[in-house]
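Presenting subunit A:
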Amino acid sequence: MTRIDLLARFCAALAASDGVAYICADRAEAHDSVVALCADGTVTLDEGHPDTAGLSDRLRLVDDPWDADVGVTGVDVAVAETGTLALSWGPGRRRSTPLVPPVHVAVVPLSRLVATYADAIDALAALDPPPTGAQFVTGPSRSGDIEMNLVKGVHGPGQVHVVLYPAGEIR
Partner candidate 1 sequence: MPDAAEVPTPESSPPTPPRRRSTALLGRERVVVTRPDWAAATIPAHRKPLPIITRAALDQPGTAATHTRLSGKNREQNDGGWPPEIAALRERGAEIRRETLRDLEGHLAALTAKAEANGVVVHRAATPDDAVGIITGIARANDVRLVVKSKSMATEEMHLNAHLEENGIEVVETDLGEYIVQVADERPSHIVGPALHKSKAEVGALFEELAAERLPQEAEDLAAFARTRLRADFHHADMGISGVNFAAADTGTLTLVTNEGNADMVTSQPRIHVAVMPMEKVIPRLRDLAVLVPLLCYAATKQKVTVYQTMLNGPRRDGEPDGPEQLHLVILDNGRSSIVEGRYREVLACIRCGNCQIACPVYRTVGGHAYGSVYGGPIGAVLTPLLANTKQGRDLPFLSSLCGACFDACPVKIPLPDMLVDLRADYEAATRGRPRRWLWRLWAKAWDSPRGYRLTMTAARLAGPLLPRAVLRRLPGPGRGWAAGRALPATRDAGAFRAWFTDRRPR
Partner candidate 2 sequence: MDNGRSETMPGTVALFVACVADLAYPGPPRACVEVLEAMGVSVELPAGQTCCGQPALNSGYPRQATTLARRWLATFARYDAVVTTSGSCLSTVHHAYPRLLHGAEREQAVALAARSWEFTQFVTDFGQGLTLRLDAEVTYHDSCHMLRTLGERSSPRELLSRIDGLTLVEMTDSGVCCGFGGTFAVKLPDVSVAMADHKLAQAGRTGARYLVSADPACLMHLQGRADVTRAGIRTRHIAELVSDALVRTEVRA
């Protein structure tokens, strides 16, 4: 499967899960998009991730994720089949960033797209040393607990934005 196919599938799957995808020409434009998405809000940023490096000066950062309007992260891999983002934890990549603020923005170069959910599990299993854990997230938080009606944004973020960029892999 080509990167373009993976991208198309990812965007369709993410949309089906009520997430929003943005496709940018390059890393610089992707970072511009992240800045725009964060607008005037306070931000908690995963500074330990290479794909978000360089963003910290352009965002209104706060220390405590509970005070942030937006959490900005990179991902380990993103799954085309399901629209899933896989994020492992470690120094500079905290559990709270994609979870506690009401909006999650993820930066994903196309090189991180994998075809299937099984590929993402494999990617997690291959991490050496293994992380203390990982979160797989597919779209905004939801619940069907009241009369089985879908409600968005129950505990986790109510919005998930994924900013993708070719990073030179496709033209």
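A word on the picks: all candidates are chains of the complex that A comes from, given by their letters.
By definition in this document, a residue touches a chain if its C-beta (ideal position, glycine included) is under 8 Å from a C-beta of that chain, and two chains touch if they have at least 3 such contacts; residues count from 1.
Given the structure is predicted, the values throughout are model-derived calculations rather than measurements.
The listed chains 1 or 2 are all part of this complex, yet only 1 touches subunit A.
Looking at the complex, you find that subunit A touches candidate 1 at residues 13, 17, 65-66, 81-82, 84, 89-92, 94-96, 99-100, 116-118, 121-122, 124-125, 130-149, 151-157.
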